[in-house]
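Rest of the complex left out; these chains stay put.
Order of writing sets the chain letters: A and B. Residues in each chain are counted from 1.
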Amino acid sequence: MSDITLASEITVEEIQHAGDDAMIAHAAMVSTRGGAAHVPDPPEEKISGLIRFLMANRHGTPFEHGSLTVRVHAPIKVWREWHRHRVGWSYNEESGRYKDLEPVFYVPPRERPMIRPDGFKSARPAFDFADKDQYELVRMHLEAGYRTAYLHYQAMLEMGVDRGLARDVLGVGIYSACYCTANPRGIMAFLSLRTYEPGAKFPSRPLHEIEVAARKLETIFASHWPVTHKEFCENGRVAP
Amino acid sequence: MSDITLASEITVEEIQHAGDDAMIAHAAMVSTRGGAAHVPDPPEEKISGLIRFLMANRHGTPFEHGSLTVRVHAPIKVWREWHRHRVGWSYNEESGRYKDLEPVFYVPPRERPMIRPDGFKSARPAFDFADKDQYELVRMHLEAGYRTAYLHYQAMLEMGVDRGLARDVLGVGIYSACYCTANPRGIMAFLSLRTYEPGAKFPSRPLHEIEVAARKLETIFASHWPVTHKEFCENGRVAP
């Protein structure tokens, strides 16, 4: 029997992309330009000004003419939230029915805030850092729970039990891989809900682990659509 | 500390609905009728004939003018699949971040096929029944795994750990409640993938537990849209 692996990293790997800020400008400018043919890119300051206008006035559709595919390795609990983003997002994930799940389980890194403070409010969750003992205890509880569950899982697989049933015992901290494709508008809707920025127009308090993934996605997004990303931030991180 | 509860039932409770077969006919007939006003329902045989034609020719949009809301209590592993249905479906589910999860966990009923036969093929999964000993052993493995995990979960909650972290140890067999709203077209797309019918045009081999839910949903669906349901079945269960 193989033993379990504990991991704290959540990876977001860029796979492919199409589009840039200029493409968003082209899509927007067709409304007043028309004509039978695509034209060369407008100058940069025109692109910036137009994207700022679109963002401020919530003209969202031009931000759909692009695409980014990433491969993400994250605990199932992250997928539980991520897959609720239905519009402008596509997914293909590892299956617990068609393969034996690898025993890679999530434990929080030391710097993950995790202890409820006095006066904790569910509607606006924020956490303190664990002290060293608390942290070790949390790791121990998670590890022990994961390991026991995994032993039962393996035992059931050896009996020939349906993987789709045996996996019921495995915690939502187990890792799963997923390909995700989205357009810039969908990505911004995701970022606005899955990152915490005190200065945002509608601050959100996401689960720590999905925010880690969202921040990595945001870096990739900003590298391909720097103007769009900048205006998204300056506009209070409201998805257009 | 509270002990865990084992459950085998998956419930689908009707909450509200709008629409019927006649409404689908009205929506379809507007294409050739036009006019400034809604008219009385057509006779039943006209409704049947029209719905048969729409289904056979995959005219899907008329089947979107209706709505069914159900409340479902099912293991998380079922939600993992159900929530992948993005189009024509809406969801609100119990949160593992905002509440302590109740210790209700899924164990299969005696009649759930679960043992891989000789010559098992992943791409077309089918299972044998467990014998009595096998069944008891599976229940034991699940129960033991669930119980251990739940003890660790409780211990972490008592330490004041973020529920969104502590729950990582809980298996995907834990129950969760969700409100789901869909239109008839979305429901049929779901049924075509989440039920197994040997005579279907594209037979699907769904996870047992989502099929149990799908069958209950199908009964409610058929009660409100009997003609649509009948033609769906006679047309090889291909969603229009």
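Criterion: a residue touches a chain if its C-beta (ideal position, glycine included) is under 8 Å from a C-beta of that chain, and two chains touch if they have at least 3 such contacts.
In this text the structure is predicted, and so the values were computed from the model without any measurement.
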**Fill in**
Given 2 displayed copies, the complete homo-oligomer in this file holds a copy count of 4
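The criterion applied here is as follows: only the chains that are shown with their structure count from here on.
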**Prompt:** Rotation angle for the CA superposition of subunit A on subunit B, to the nearest 5°?
**Reply:** 180
**Prompt:** Hey, which residues of subunit B end up touching subunit A in the complex?
**Reply:** 75-77, 79-80, 83-84, 86-87, 89, 91, 96-99, 105-106, 108, 112-116, 122-123, 125, 127, 130, 134, 137-138, 141-142, 144-146, 148-149, 152-153, 155-156, 159-162, 164-173, 207-208
